[in-house]
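The complex appears here minus one protein chain, its other protein chains still in place.
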C-alpha cells in the first residue's frame, strides 16, 4: 500500500483485487459512460490561479458543515453494499471517516445495518442516505432508526426512481453473494433479499420496491416525519435547487449519482457554479462525482461548494486495505488539498473564493 | 443475443456475422467517413437537463405521426437490400416494426417487393421510400403500387441523384448475389438486375437509371400523381426545408443518408435545430442518422423532431437474429428512451421541450 | 492501381515504393509537422452546405485561370526533383496535366529542364516557378528561357529564402543521386550539383546560392524583366496580399510551401478567407497545401480561390505509376469534385459561393 500515492493508484490496485461481480457493479456508469469520464475530466478544465508569497506556514483546512466542524472538506458519499469490497464493509469505512474527522454517509441499501454502523463509530459524524420505498411505513421506520442511532442528517436521493442502465450489469447480471444481505431490512424480507435474486432480475426486483411517484411534496412528508436536516442529493439544475429550497431542504447535493443514472448529463463540477449562483447562500451546497485529487476539492470549494464527497475512491481503499485503506484514501485527499492550499497562498477555506479558479480557454482573463 | 444489451453490442456482433460484400455496403460512409462518426458523436455533444421529483410512475412514450399513433417515437429508416443481412430481409424487418407498434419505411431498391412487404405486416404502419427514375412511367407505377398496398406515405429521397463515394465499395466492388434481385422491378429488367452487375460497374449502372434532372417542380409532379402525404428526405438546410414546404411537402426528414453521400456535411442532430426553427410548426420534422441510444431519441425530440428513424441498427439486428433481432433492437431503443423519460422527469413526449437539452460547453446556462 | 481509389490510397502505396532518401524529402514538413497535418485537418473543419433538387444532370466543372480555360480547377504545384519519384519525373507529370486539361507548374530546381518539359507537353498549360539566386543574370536567363519555352506565367516563390528545418533530412541528410541533377543549370555548375553534395551539406549549399535580401522591390525588377504574369506564391497574410497587388502581382497563391518552411503557421484553407476579403477581386487568388479530396477543392473555391493546386499527391501518383499514376490522381480529384458539385446542387463553378460552406461549430447559422 506504500507504493499507492494517489487515488488513481488505489483504483488500479482495486481493479486487480475485486471479483468481477463487485468490480462491474462498482465501476460502471450509465450507457456509454461518457459522463463517467467527464465527471473527472471536467475538473481538469478548471484552472487554478495561485497567489504567491502569502504566509502559508500556519494553515487551517477544517471547515464547518451544518454548523459542526470537519477536519477537512471531503467526506464519504453513500455507496451501496460495501461488504462486496471488504468483509468489514461499511463499518471499516465509517471508522476510517471518524478517525479522520470527517463525515460518513450510509446508504439505505447497505450490507451493514444502521445500528452496526452507529456502533462501529459512535462519535463519528454520520448521515443517512434515504431511498423512499412504496412501503411508506418501512421508509418511516428507517428514518426513525437513523434518528435513534445518532445519524445527524438525512440525504434524500432524488435521482434514482429506477436504476440506470449499466451495460456490464445488464450483460452479466449482478447478485449479492449469499453470505451478504441488505442489512437495514428484516432478514428474509423481500427488501433484504432484493439484490440477492437471480443475476438477471436483481435490479428490476429492487426497482419495483421503490416509489416512482415521488414529487417535491414528499419533502414535506419527510419534513413532518423528522427533525433531522434534509439534504436533497442528485440535483443538476438551478431550477431544481430553487425548488428544493422552497420545499424546505436544508442542503443540496450536486450529484449525478456517479454518472450511473443518465449518460450525457452535466459533469457535477460544471453544474455547480449555476446552482451556487441560484442558491445564493440560502443553504449549503455540496458536490460529489469525479473528485479524484486535492486539487479537485480546492476547485469545488472555490466554485461555492461547502464540502465535497467521494464515492468510489473509498471503495477502492476498502478493497485494497479495509479500514486502513479507506483511511489512506482520506489522508491522500487531505494532504493533497492541504498542499494545494499552501501552494496557492490560501491559508484557510474562507480565503477560497471564486477568483481562485478560472475555466481554461479564457486566457484573456487569466 | 441475451448478452447484447445495446445497439453497439449488436453492431459488433453483426460485423462478425456478415460477409464482406454486405458488411462493406452496409457500414460504409462517403469519403473519409468523418460525417459517419460525427452523426453519432454530435448527439454526445448535447447535454440532457434532468428534472427531479416529478411523478414518473405512469409514463406515456407514445406519440402521433401524420395524425396516427406510434408506440414510441423511433421507426425504421429505408435501407436497400435487406436480404443481404438475413434471408427474411425486409419482411422480417417490417414484422418487427409492426409488432412493436412503429413505422417501417421500405426502400425502392429492396430485395422484397412492395407486395411481399405489405403482406408480411398488413396492419403495420408502412411508408414507401421513392427514388425517381428517368423512366417516369416506371416511377409512377411504383407510387400506384405503394398506394394499393396500403403504404401511408411517400418518402421522397432527394439527396441521392448519384451514389456517394464509399471507398470500400469502389475498391472491392459490390454486387447483389445471384439469388437476390431488386424485387420491385420486373424480373430480368435492367432495373431489377442493376446491382447484380459485375462488381465494378454495379453502382454506375444503377446511377444511370436515376433522374439527375430532378428539381423542386417534381414535387408538384408527385403531388399530382398521388394523394399520399409526401415526406422529403435528405434535407440539411433551413432554406431547403422552406422550399420543401412551399412545394407542398407534408413533412421533412433531416437526413444525410447515413453519411453515405457527402462527407463533411452537418451531423443531422446539429442540422435539426435550425430547420425546426425555420419550419416553425408548418409541417412535421423527422430525423435520421447516428441515432444509437434512447438518449439520442430524447435529444432529437427535445430539439423539435416529431419522430426519429434508425437505419443501420436494424440491419445489425437482422443480421444477428432476423425478425427477433430487429425487434430486440427496437425494444432497446424503446426501453432506453422510456428510462430516459423517467430519469429526466418527463412523463410524456409533450413535456419534452427545447429546455430539456443544452449544448455542452455553454456552462453558464446549464 | 485499380484498388487505389483516393489520394490517401496512393500516398500509402508510395510510402512502400519510394526509397528513404526520396520519401523523407517528399513527405517531410518543418519541425514538429503540426502544420503539415493541420493543412489537411483544417479542410475537415469546414462544413459543406448541400442544396437539394437542383438540376444537376448537366454540369460544367471547367473554369478559366488568367483568362484561359482549364478542365477543372485543380492543377499541379511545383515540387522539386520529380525524377526521384519516377524516371520520367517532370515530363510524365506535365503530360498527365496536359492530357487532363489542367495547369502544370515546373519548379526551378527540377530534374528535367524547362526545354525538356516544354517538349514533353507542347500544348499543355505550363507555368514556371522561380527561385531568385544571388546571381541575378542566371535568374534572368531562367525567366527568358521560360518565356521562350511557352511557359505562360512566373510563379515567384517568396517563402523560402532558406529551406525549413525538416528533421528527417537534418538527421539522415539528403542527396540527389548521382544519375540526377538540377537540369535547369549548366552541367557541372555549382547550381546544378548543389543538392548532389554530400548528404549533410546539400541544403546549406543550395541555400547559399539563393538571394536572402529579396524585398518587394524585386517584384518590380521581375516585372521589368518580362511580360509574363507574375504570381506571388507563399502568401499567408492579408497584409502581404495587399502589398503583392501594390507591387504589381498578377495573382497571389496562398501557400505555406506544403508546411515545409515554418511550423505552426496558418493552414492554408484557414488563411484563405481573410486574404480573399482583402484582395476583393483585384487579382486571382490560388491556394495549395493539404488539398486531398474533391471536397477540399470545393471548399477552397467556395471560400474564394479561383483554382487550387496539389503538390505531394502528384508525387505519390508518379511513384506508383509514372504518367499514368499522375493522371489517375488528377482523375480522382476531378471525379470527386464533380460528384461534390452534383450532390450539393452546384452545376457550375459560378454557383459556388461563400454560402456553400460554413465552419463547423457555428451551428446556429447552419
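First chain written, first letter: the chains are A, B and C, and each begins at residue 1.
The working rule: a contact is a pair of C-beta atoms (placed from the backbone, for glycine too) under 8 Å apart; a residue touches a chain by one contact, two chains touch by 3 or more.
What you see is a predicted model, and the numbers here were worked out from it, not measured in a lab.
Chemist: In the intact complex, which of the depicted chains does the undisplayed chain touch?
Modeler: Checking the complete complex, the chain left out touches A, C.
Chemist: Given that one chain is not shown, which residue among C:88, C:159, C:284 or C:323 touches it?
Modeler: C:159
Chemist: Touching the left-out chain: which of C:177, C:248 or C:274?
Modeler: Considering all chains, including the one not shown, the answer is C:274.
Chemist: Taking the full complex into account, what residues of subunit C touch the chain not shown?
Modeler: 31-32, 34, 158-159, 161-162, 164-165, 167, 170-172, 211-216, 218-219, 232, 234-240, 243, 261-266, 270-271, 273-275, 359
Chemist: Against the chain that's been left off, what residues of subunit A make contact? List them.
Modeler: Its contact residues with the unshown chain are 3, 5-6, 8-9, 43-44, 46-57, 293, 295, 336, 339-340, 342-344, 363-366.
Following the convention adopted for this analysis, only the chains that are shown with their structure count from here on.
Chemist: If I superpose the C-alpha trace of subunit B onto subunit C, what rotation angle comes out, expressed in steps of 5 degrees from 0 to 180?
Modeler: For the C-alpha superposition of subunit B onto subunit C, the angle is 90 degrees.
Chemist: Between subunit B and subunit A, is it the same set of residue numbers doing the touching on each side, over half shared, or a different set?
Modeler: At the contact between subunit A and subunit B, which are copies of one sequence, the residues are largely different (under half shared).
Chemist: Report the inter-chain centroid distance for subunit A and subunit C in whole angstrom, where each centroid is the mean of the CA atoms.
Modeler: 60
Chemist: Roughly how far is subunit A from subunit B, centre to centre by C-alpha average, rounded to an integer in Å?
Modeler: Here subunit A and subunit B have centroids separated by 42 Å.
Chemist: Of all the residues in subunit A, which ones touch at least 2 other chains?
Modeler: Residue numbers touching two or more other chains: none in subunit A.
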